[in-house]
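The structure is given below, and queries will be raised subsequently.
Complex shown without one protein chain; remaining protein chains in place.
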């Protein structure tokens, strides 16, 4: 009488590269951002950083209502992923959603106005930081509920499939979200229906104050892909080029009917969980410092200048443009009117 | 610029044997049921089968209210697992819960009375087939909600830990349940807290009418253990001896502080999803026949007689006793009074 | 007019709307070859194929979440929860996502989806399979809630719900599926938010929905012998509620009894009572009465279930009391 057999390795679908090499053009073709893509990524990261820094400053000055979760430190993920997306592609996002929206093409002025709760904001002042959406840009919404965007992304992927569109959906979420029932149900559904969805887990090592090893035992969240028999890939989330390459493979695969993947980006938020939280209660200053040494913007800028030989002036122009855009965004927001009271009663039903 | 790396095999916690050999007494000691255990397993399987056959007959004759999900075909799982449990150990169960209750020591008369909705039944007629519980026997309840028992089992395991008891909790559930959010959240919690819980997935290849491959891609549900970095084990659920050995290892490991495991028993329900469903709409007669060839009771009986040399008379005595017990259970139930109307208003609060 | 069952009426609504609009599709557990637990979708797989009649895993949160995502991106999903009792699992997607997306996004999104489910008692299904949870949904701004009592209403309301650009929770009753009623051959719609006076009367208004409409009608028949003329108002849509119809009836009868299968506390019956106590208190000649399930989880025993659920007798007693 033999004991139960362990699941033999051979039968376990160990996570694998996102793309069987044959299904794609040669890696060289997809793996490196073009000149234009590289500049776009850089500009995106700068726009996110500048937006978040300005928003934090305004918040701390008591000028913004509600609360804010900033994306500072994680810019390479949104930028490296979304550069592959067309306007028709869709994303779902999180409470920490500004970066995703910017990377998917959102306007900073409309975002800033929303943070101020103004009528001109993306949601007419009714959503705020945690609910920025732009359906025309495929931004299906930030979300105040951790994990909730994941099944919604599956539904968006299903639409694309049923409508015969070659679009993909990217679901962004955190390490903490990977412990929600919604994660499990959403990935399983996308897997069995072979939907064009790329699940991007931004593992920034903490869910609020809770270190990843306290909330899950698995070392790499990407290994959870095995539970759905889809590929799981780990990427350095501080390196936009690595994100670019891995996401590019996954998105292309999904677009071509290859089904979902789970892409884990190892990253870090430089600031507290929300603006106002220092993080000191649960993170060690040295740890934060170590990660800041790998600031994704600094790393990418260095790559642009030193490895790819972009002229300093070109990069500096972008930086100046972004600064200007931020100033204009704040001005726009500040000069925008408050919503009308009757607006509160609108938009409940279509 | 390198693409994202796949999760390397080395870092994936591939499912492994339930027990590191060193942590336990020699396999020989644990792997084979003693004489007494073997007879207990056999009796348990017979009691379950007889109960379910009688209940089905009564139901089809219009004598039982509500609906019934029978455990016929899966007896080896409950019997092979629960023989390792003490009275103080606890289980959570499912809509298909009669077998688990019987194996954990429930009385057939009280169960039958509950199916009849009588005052003497386990729940005073207020629970019915799907809610049989006996807290004194550690039966924390069948459950009408697929997957819901899983986090409850984690909580029971936590109690044991916090109270310094060396008890374990077994959570029984089906293949369909392994797609619920509750499964994911419950296993993850048990894993991070290293709780003494054995998760027993009875993979009978269908969730109602839905074949397993339609509701999940993964071939072995046990591979999902990888997502929680706990051992995953597959066992032949038609062979009570195999179940006995694998469950014994897992339960012992959990009892000794080794944490949870996910044990998948490959099994089959011989009848429809509920009494009244023939299963013909979604299962092929040949498939059903093939599985019936491996009837767990027939297999185990053959083993008792042929491999272990139990005298036929001993086995036959058990069979006769079980038949008698069933007759008595039905008589008890039939002669029991209906609940009083005021009972409906009792037991809402303690 | 031809008579068909409530089940058939629902299926016709699904079939007609799926033929009419390729964006309409179905998803849920065991709805394809099995035809659903109550067989409403039986046969639709054959006509529309597995892309439009989609069996799902047991993942209620993902069923509703996927419907939300599909609705946001141009489809018109009809998702099925096998029992309304399972909505606890999907409640975040229902109440925080489906209901609120449009509003949170400043009106820039539409979520045209229907969540079909069934509830109610009468089959000894016990506490986790026999609830009437409409109050949960009514309480959430952004959801519409429909509970048809007849095949005619079932068909016409489901078609309207599918064409509505908002999330509609559509709750059928497990005992009504085999019930028959007149349903025209030709196409028709029943608008949301419009009550139906199922029986006109003078002395007392009985507001009832879903299966309870039939119980109210039977009781009304019996009460004729007492010389009491009941008006039975079926709101059909509980949200948006046709308050005007209820108030109109109460203004006429001056007496109100509300009948429902759900428990009383914070329920639809409470809402109707509050509405009338706010808007038509002066018209009332007697206290309002709610006839509801007793305040317990639903017991399994048929005897106890019958005791807990409102009966004709309890309704009749309440009507007699307010008319005394």
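Note that the chains are named A, B and C in the order they appear, and that numbering of residues resets to 1 at the start of each chain.
Quick note on the criterion: a contact is a pair of C-beta atoms (placed from the backbone, for glycine too) under 8 Å apart; a residue touches a chain by one contact, two chains touch by 3 or more.
Computed from a predicted model, the values in this text were never measured in an experiment.
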Quiz item: Wait, the hidden chain, what does it touch out of the ones we have here?
Solution: A, B, C
Exercise. Have a look at B:33, B:65, B:80 or B:141 and name the one touching the chain we're not showing.
Key: B:141
Practice problem: Sort through B:66, B:80, B:121 or B:250 and give me the one touching the missing partner chain. | Solution: B:121
Exercise. Give the residue, chosen from C:40, C:79, C:113 or C:135, that touches the chain omitted from the document.
Key: C:135
Practice problem: With the full complex in mind, choose from C:21, C:187, C:202 or C:278 the residue touching the hidden chain. | Solution: C:278
Exercise. Identify the residues of subunit C touching the omitted chain, counting contacts across the whole complex.
Key: 61, 85-89, 91-96, 99-100, 103-104, 126-128, 133, 135-136, 138-139, 141-142, 239, 241, 262-271, 273-274, 276-279, 281-282, 284, 286-290, 295-297, 299
Quiz item: Given the full complex, what residues of subunit B touch the hidden partner chain?
Solution: 90, 92, 121-127, 131, 133-136, 140-141, 143-145, 148, 150-160, 162-163, 169, 181-182, 184-186, 188-189, 192-193, 346-350
Self-check item: Hidden partner chain, residues of subunit A it touches
Solution: 65-67, 114, 117-118, 123, 125-128, 130-131, 143-147, 176-177, 179-182, 207-210, 214-216, 281-282, 338-339, 341, 343-345, 348
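We adopt the following convention: only the chains that are shown with their structure count from here on.
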Quiz item: What whole-Å value do you get for the distance between subunit A and subunit C if each is reduced to the mean of its CA atoms?
Solution: 40
Self-check item: Distance from the mean Cα position of subunit C to that of subunit B, given in whole angstrom
Solution: 37
Practice problem: Mind pulling the residue numbers of subunit B that touch at least two other chains? | Solution: 179-182, 214-216
Quiz prompt | Residues of subunit C whose C-beta touches two or more other chains | solution = 56-57, 59-61, 89
